[in-house]
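Missing here is one protein chain; the remaining ones are kept as they sit in the complex.
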Amino acid sequence: MAMLEIEGVNKAFGGLQAITSLDLRVEKGEIVSVIGPNGAGKTTLFNLITGVYRPDSGNIQFQGRSIVGKKPNQIVDLGVARTFQNLRLFTNLTVLDNVLIPQHHKLNSTWFSAVLKTPAYRRKEQEMREFALEKLSFFGPRLMSFRLYQPVYVLSYANRRRTEIARAMATGAKLLLLDEPSAGMNPKETTEITQIIRRMRDEGGYTILLVEHKMNLVGEISDRVVVLDYGEKIAEGAYQQVVNDPKVIEAYLGKRVDDDEGASPEEPGLPR
Amino acid sequence: MAADVGVKNKDARNTLLGFLGIAALVLVLLFVQSLATAEDPLRGVAKFNGALTLFAIWGIAAVSLNLINGTLGILSLGHHGFMLIGGYATGLLILSEDARNRILVSGRSTMTERTLGLSVHSWFESLGLDALTTDDTLWLRYLVAIVVGGLVAAFAGLIVGIPSLRLRGDYLAIVTFGFGEIIRLSASTRLFAPLTNGALGFPGVPQRFASDQLLWPFGLLALTVFVMAKLKYSSYGRAMEAIREDEIAAEAMGINLAYHKVLGFVIAAFFAGVAGGLWVSWLGGVRLDFFLFQLTFFFLVAISVGGTGSITGVLLGTALVVFIRQYGDPLEQSYAVSTWAQLVGVVFLIAAGAVIVYRSARRVRPRVHPVVYLLGTAALVAILLGLVAPSFDFWQETFRGFGMRAIFLSVLLIVIMIFRPSGIVGRSEFSWAWVFGERRDQPTEEERAQDAWLTNPELQRRLAGDEENLHSIDGDSKGES
Amino acid sequence: MSGSKLQSAATGRNWIPWLVIGAILLVIIGRILYLGTISERFNAAFFTRAGIESLKLGSLYALIALGYTMVYGIIRLINFAHGEVFMVGAFLTYFLFSGSPYSWPVAALYGLCIAYGFMRVLEFWRGRLTDPLVLVGGAVALLVSTLMLATLTVNLVFALIFSMLLTGVVGITIDRVAYHPLRTAPRNSLLITAIAVSFLLQNAGLLVFTNRQTPFRPDTPINNAFSFTILGGEVRTSWLIVAIPLITTVLVVVLTLFVNRTRLGKAMRATAQDAEVAQMMGVSVNRVIATTFLLGSMLAAAGGAMWGLNFGSINQPAVMGILPGIKAFAAAVIGGIGSLPGAVIGAMVIGFSENFLTAIFPRTPDFRGITEFKDTFAFLLLIFVLLVRPSGIVGEDLSEKV
Partner (left out) sequence: MSRDGRDKLLELKGVSAHYGSIRALHDVDMVIYPGEMVCLLGGNASGKSTTLKTILGVVRVSEGELYFRGKRADNLSTAERIERGMAVVPENRRIFPKMTVRENLEMGAYLRDDRDAIREDLDYVFELFPRLAERLYQQGGTMSGGEQQMLAMGRALMSRPQLILMDEPSMGLAPLFVERIFEIIKQVNERGISVFVVEQNANVALSIADRGYVLQTGEVVLSGPAQELLHNEAMTRAYLGEM
């Protein structure tokens, strides 16, 4: 049973076909990257999986159960969590609060016992806190200690990205959808986040579906790469194989119009 | 371990300081009260007590509205409707049997309405509250009345909260406003007259619980603040704040939007109903024009001026609003036109001065905007003309400042919205730790060193390694061209 | 992107609203037929009269609703204070034709305020407040307005025109002072400010116009009786029944022409559709917004004056604007906010539901009628429309947004 199984999903906005009969399987413990030029439908794909949009046709299964038509919060309950491309943190709340909030759906106390602070609630709150710290500790000491109590708006861009990933982990999800986890990070931070994503899989046991533009990150950690263009899957496979696919290069660079080059375009000669 | 003890000690200290602070506040208030008594034995003390009671009652309403507006981030404008429902319910339940009969089975109503009235009446009777009429037992009846009032209002809150699942922002604000007005307009119709006695309402709600003693209002205020504060700092409060910050992200983090929004409405409406019960008791009766939209406006001012989302801020804002309502009446009396002109002039001059100071502090150029010149000159002219007032007859005419208090509050709200949208206190609560400068969001020396190491640019460059790559490409292209 | 998308969006809606509307229409038709059988009183003349009275009321709401819809179209703000602008228009008209109760100094104080507002308006077209033309304009405005407030009595038509202009200035001033600094603020802040402005104007009205119900009966033939017969029944009304819808039609046509034909009107439409690109074409968005407030407030003033004519009096300033304002807002939403024809259609819906329904469900010995509830109809309709079809009757897709 695959972790995530997408079969023949279509989605159109008005006349614009955003996703065209897409098939995608993600096995447990895999890191799969989705790449493609702007407007290829990557973020739409995430929105479809997390229930923000409902597919026009096709089926999306998570651990063998269809999640089509479920609300985003129900899908989180089942175990799928995401980050957002343009950071949707709770900006005026502290880092700790941001990582506590995703655990709220697992709370089984009523609001009344939360107000009265019953022992059961206190215990739960303590557990939530420990869980939050555990997830934040994936990023080393950066977000621990005093940063826990800082509101998100004072954090650096990279720290916000980290908080958002920790927040997604704190939902208790098994499948994480990371939308450009390294956007706005410098090379060093990118290297670090690459290692962290791998550790999330190895130590945390997460399955990861990833949208990314930085190719070296994709190349380093992906088990499989899926290339989208105009909502269609144009290639799938190992990184090296996909990146040297002429179709992929064309999708990124555009069609060659001057034919002096001959039929075979120059090999970009990608390292690694 | 040591740190734990430290935290416990600090907690104990803060609790102690909290009690001391409240005690000091009570002492100050008692002192002011004695001053008020000395100055004008009857009016002074009554007015002062009135201000305190009003603060407590409006405080309950404003703090509860703050749950929707501040914590949940939904602009709700129907709070006066919830207060109305709570007020009418409490009023009906506390009314003596005779007084109730006069309303419920009014001779002018039709057969169907009488039937409705009678059935409601028998329902009231079955509550057995009529037995509690002596001075010793009336408090119990009042308590039941207030709780029932709150519950009925909470039910209304449930109904009003449901549209919040589909609507957002300003549309939702209008719908809550619409609900508030529907409640108010319906209460005046003949259909509900058997319950409400039309727009006239009914007198005879005992005043002793709100007007004559401070225990009830302040007790209930303390309860409200307790519940709201505990709620705010619980997991539920965090979830609601998450909805305020970003609804889409909150839902993507597994929060059930519908449940939490409606929950917020229900809890807030309950306390609004309680405030309504106290309000009719303070006024000694129930009437439709006790529940105008301006009530909600006052709470809105209290919340926005004090600090949206901050309970202490809202209480501060309420104190300000109540102060202006109770002690702002000099603004509404008759003065000579010259006095008004001078008053306006002085306000303009102060404003102009403040603008100049602000602009020079911020180094905004030009420091004096032409508008300021114009207004300042006009103000000076007005003041000078006012000084020579006796020479002109028309300067002596009197002019009454109707509505000046409300004008003052609205201008204050506009100014706050423009210059400090989060209110005077802002989002955060008052806390002793903050007073003592113990800020957990500031690093200790050790942490600062660690942080510096982590963000060390030297280190970063060494780790990144392939930094030169970028330059070489740049260099290459330059070489080619 | 294509035409088919627009059509499918318009027709592919759910059927519940249509069912409800159909049911309501059926009830109304059934009721009319039923009434015809029970009493002589309910003849064609009765229904004609109810119909044209509703039309009249609807055109009053339309004038106010246009202001809401234009402002919402441009800056996405529910201008809560618009009902109060309407009140100001009514009172200004009244004082212009009936003679002012003000003495010179009070008139001068008000004149100062008006002149300042006028200068802020001129500032838009001249760029600087200290521009000589603006200063001269301010001085002239001060003189004229003081003179007018203290002495002048003019005939109704001029009173209407003057008050429309003055109210327009009030509208622009509100925008400049209260809304302009908040252009980039969160929408809730803007809405709270609008509520504060509304409250400010209510109480300023109290201060300026005195707190009482004011008779509004100018000496014009427009109030004279007018009657005609239809299917043997005589309908007796006044000439207002002709005048009010007529004036409304003229104003709406002029507004539509302005918006569709003039350069500034086109800039308004462009700004409503895509403010950023309009700016990239060289449109001064602030000027467009000011124009919007000017036009909306002028129409509201006309509505206020005619409101007074229609009811023979105007309510206390603190309450006059609230109900008509909020009903007109409901009308704008019902029609499809942002759309000019939508506002007119929505206003007619409100006018008919308020007047026609209460007329055909009159008080009878066993039934109290629904007159008492007529003020809640607008709210109920508003809530219904918002929940079922937030884009309104005309809808986003088909309407021409302004």
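A, B and C are the chain letters, set down in written order, and residue numbers restart from 1 in every chain.
Operating definition for what follows: a contact is a pair of C-beta atoms (placed from the backbone, for glycine too) under 8 Å apart; a residue touches a chain by one contact, two chains touch by 3 or more.
Only a predicted model underlies this, so the values are computations on that prediction, with no experimental measurement involved.
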Which residue of A:Ala2, A:Val52, A:Leu133 or A:Ala183 touches the chain not shown here: A:Ala183
Which of C:Ile222, C:Leu255, C:Val283 or C:Ile345 contacts the chain that the document leaves out: C:Val283
Residues of subunit C in contact with the chain not shown: 1-3, 6, 263, 266-267, 269-270, 273-274, 276-284, 399-401
Contact set of subunit A toward the excluded chain (per top definition): 16, 37-39, 157, 183-184, 187, 213-216, 243, 249, 252-258, 266, 268-271
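What we mean here is this: only the chains that are shown with their structure count from here on.
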Most widely separated chain from subunit A, with each centre as the mean of CA atoms: C
Distance between chain centroids, defined by C-alpha means - subunit A, subunit B (Å): 41
Centre distance in Å when subunit B and subunit C are each reduced to the mean of their C-alpha atoms: 31
Contacts with 2+ other chains: residues of subunit C: none
Residues of subunit B that touch subunit C when the two form their complex: 73, 75, 77, 110, 163, 166-167, 169-171, 173-175, 177-179, 181-182, 185-186, 188-191, 293-294, 297, 300-301, 304, 337, 340-341, 344, 370-371, 374-375, 378, 392, 394-395, 397, 399, 401-404, 406-407, 409-411, 413-414, 417-418, 421
Subunit B-touching residues of subunit A, taken from the complex the two chains share: 50, 52, 71-73, 76-77, 81-82, 84, 88-94, 97, 100-107, 109, 111, 114-117, 121, 124-125, 128, 140-142, 145-151, 167-168, 171, 186-188, 191
Subunit C residues touching subunit B - in the complex, by the definition given at the top: 76-78, 103-106, 109, 112, 116, 119, 128-130, 177-178, 181-182, 185-189, 191-193, 195-197, 199-200, 202-204, 206-207, 210-211, 318, 322, 326, 329-330, 333, 366, 368, 372-373, 375-376, 379-380, 382-383, 386-387, 390
